[in-house]
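For reference, the structure is listed below as structure tokens.
What you see is the complex with one protein chain gone and the rest in place.
== chain A ==
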Amino acid sequence: MRNGVANLVSEVSGSPQYHLDKIRQLKARQHNKFEPKGDPSLQNSLEMARSLLKYNFGSNANNTKNSKEILVIFGALFTSDPGDIHKTIGNLVKDDIKVKVIGLSAQVAICQELVNRTNREEKNTSSKNYGVIMNESHFKELLMDCVTPLPLTEQEKEFEESNHGVPVIKMGFPTKIQPTGNSSIGNTDFTIEFPQLNASFPTAGSDDSSDVVQINHNMGATTTGVAVGYQCPQCKSKVCNLPTICPVCGLMLILSTHLARSYHHLVPLRPYKEVPISSTYESQFCFGCQLQFPKGVRTTSKSKGKLESMTSSRYRCMKCSKDFCINCDVFVHEVLHNCPGCENSK
């Protein structure tokens, strides 16, 4: 919010990278239209957020499965609104949108009311949904508190219980399409599809010119090869963003990467076990990163206290009995969720 107007930085999207990029762009571009200025309008921003949430999640049959949330990070101590903000709050309550506020300076009464009413709490009670930061780490703490999904309300619980069993959702996995111009090299030997040619601007390497390129690139985005879409597998209609509901046939469209993000929770990787210390080991190198393990040593009084005698530095997957180093162990379990050994031997 800025100058009494709500500005949209990043549209509703399921991809975290998209939002990050937008925010980074915002940060990188000084002297832009997002420069802080004027009075904030809580009502305008709430209305904007409400309409965005409403139209992007739709009032379809599966409406009950969605939870809609707005997180307001509010630095000002007042709001200058064009209309009655209480009406907006009423609408938010009606649309079942929960609002959380993180205040940057001090508690504001209207925020308190907003939070209490949308979260269905008693009037003027301090709630965990409205916090005012004390310092930077506290801000981080409050922000991370907002990450946890909302609990089911009583109403939703009743609905859930009245259902016998969990619903199955029919989903489509669309194909990404891009307008292309074909160009064949040579004869028909091989054809490479190029995206439509973007006008390329010579960069002299200086900061000024790279800025120019950036802007041109963004302006061209709507018309040139950057424009990508997805095609519904059922009715072949095209949509711009995923996940969404196909406007023609009502099929829920989603990228398989959206679903697969959580699959490692379904099939968790078993932890590796440390190989006991011995004088000789079967493996010489980490199976993942080819790091050389320290050689086995005989436990004599001399070598005590050395690294080699304290640990074998080998962590073995119990399934494929391949050995890994500690760093690969951490990486495999926290980032990759794949055991390289099992993947190669199964």
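We take it that a residue touches a chain if its C-beta (ideal position, glycine included) is under 8 Å from a C-beta of that chain, and two chains touch if they have at least 3 such contacts; residues count from 1.
Convention: contacts and distances are computed from a predicted model.
From the names "AP-4 complex subunit epsilon", "General transcription and DNA repair factor IIH subunit TFB4", "Monothiol glutaredoxin-5, mitochondrial" or "N-acetylglucosamine-6-phosphate deacetylase", which one matches the UniProt record for the unseen chain?
The missing chain's protein name, per its UniProt entry, is "General transcription and DNA repair factor IIH subunit TFB4".
If I consider the whole complex, including the chain that's not displayed, which of A:S10, A:S51, A:T175 or A:S278 touches that chain?
Result: among the candidates, A:T175 touches the missing chain.
On chain A, where is the contact patch with the chain that was removed from view?
Touching the chain left out of view, chain A contributes residues 17, 65, 163-180, 189-190, 192-195, 197-198, 200, 203-206, 213, 217, 225, 230, 233-234, 251, 255-257, 259-264, 266-267, 284-292, 294, 307, 324, 327-328, 331-332, 335-346.
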